[in-house]
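The structure is given below, and queries will be raised subsequently.
Just one protein chain is left out here, and the rest sit where they should.
Labels run A and B following the written order; every chain starts at residue 1.
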Amino acid sequence: MANWVPLWLHRLSSPPTFYRFAGMLQPWAMTLALLLGAIALYGGLVLAPADYQQGDAYRIIFIHVPSAWMSMFIYAVMGVASFIALVWRIKLAEVVAMESAPIGAAFTFITLVTGSLWGKPMWGTWWTWDARLTSELVLLFLFLGVIGLYRAFEDRRQGARAAAFLAIIGIINVPIVHFSVNWWNTLHQGSTVNVFGKSTMSWDMLWPLLTMTLATKFYYAASLFRRARTDLLSLEGGKDWVRQIAQDEDAR
Amino acid sequence: MNAVQSFLAMGGYAAYVWPAYAVFFIVLIADTIAPRLRRQRLLRELRARFARQSARQPHVGNGSSPTPPAAIDGQ
């Protein structure tokens, strides 16, 4: 009965089909991302009241927290796609894993920068070696390592498989780093920073945060589709469907 | 006017809030534009390669063409 699901997935994973499918969805995802992002920004910057402790500085939360969630979400997607790429050798999974890495690195970078811009007025320092911050920094290095390894190979598919392997090693590494830095902080009695306080956010502050989270999810989908399409074109460079697309785009 | 000014002041935290938002947008816009440029460059290269191939031979090229003939590896 549910036979059509694997069949459909199998069809979808063929490059020309996915190229068309992604091209169809990409504008919608981008539109939704922009729309939801605009609503969230209005709600977060204008409608939401100032926090009674942090004043207006807390408004960084509306981009910082969604970016942090996205950095982890994208790493998870990359890990799953890497696993699929290594086990079943599906070209599309390799493309998804490798094109997720730059987007993930972008969100991780945003998280680190906005976090330190928020930390300066609130804790009086740009950076502290807290477990959460350190894990995020390690995450950035993992993303950069995956990108670097992928680029170091002459053969793109071989590079994708090697980098996918590194991504899977990294997934095991992140919780270990988090745990070890926590332990390290108890040893050095480092400043324990509680970023979110006792988290009972009011609805006025919560809904822009959740809307922005959705917007970043759609943004990721749109960006991934755009990157994957480009990547498929270059991977499948010599094939007929690519030739067709190249000629069609020229005619336009 | 006053409302706009107080909005821009962000309760005295303007120096932290606005750069954070600026970084957010600059990075994401860069992330949007980079693949677009890559795609245009790629399509230009592909068209040039196809033009070279069809100039050399009426059917899909072999020998000196950088990629294998399209028909063989399916898909």
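We adopt the following convention: contacts are C-beta pairs under 8 Å (C-beta built on N, C-alpha and C of every residue); 3 or more make two chains touch, one makes a residue touch a chain.
Here is the rule we use: contacts and distances are computed from a predicted model.
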item: Choices "Lipid-transfer protein", "NADH-quinone oxidoreductase subunit H", "Heme exporter protein B" or "Ferrous iron transport protein B" - which one is the UniProt name of the chain not shown; value: "Heme exporter protein B"
item: Chains in view that touch the one left out, judged over the entire complex; value: A
item: Option from A:L34, A:I90, A:L166 or A:L214 whose C-beta touches the chain left out; value: A:L166
item: Touch with the omitted chain, as defined above, among A:A50, A:M72, A:L144 or A:L235; value: A:L144
item: Interface residues of subunit A (partner: the chain not displayed); value: 86, 134, 138, 141-142, 144-145, 148-149, 152-155, 158-159, 161-162, 165-166, 169-170, 173, 176-177, 179-181, 183-184, 187
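Following the convention adopted for this analysis, only the chains that are shown with their structure count from here on.
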item: Residues of subunit B that touch subunit A when the two form their complex; value: 7, 10-13, 16-17, 19-21, 23-24, 27-28, 30-32, 34-36, 38-39, 42-43, 46-47, 49-50, 65-71, 73, 75
item: Complex contact set, residues of subunit A against subunit B; value: 14-16, 45-46, 50, 55-57, 59-60, 63-64, 67, 102-103, 106, 109-110, 113-114, 117-118, 120-121, 219, 223, 226-227, 229-230, 233-234, 236-240, 242-243, 245-247, 249-250
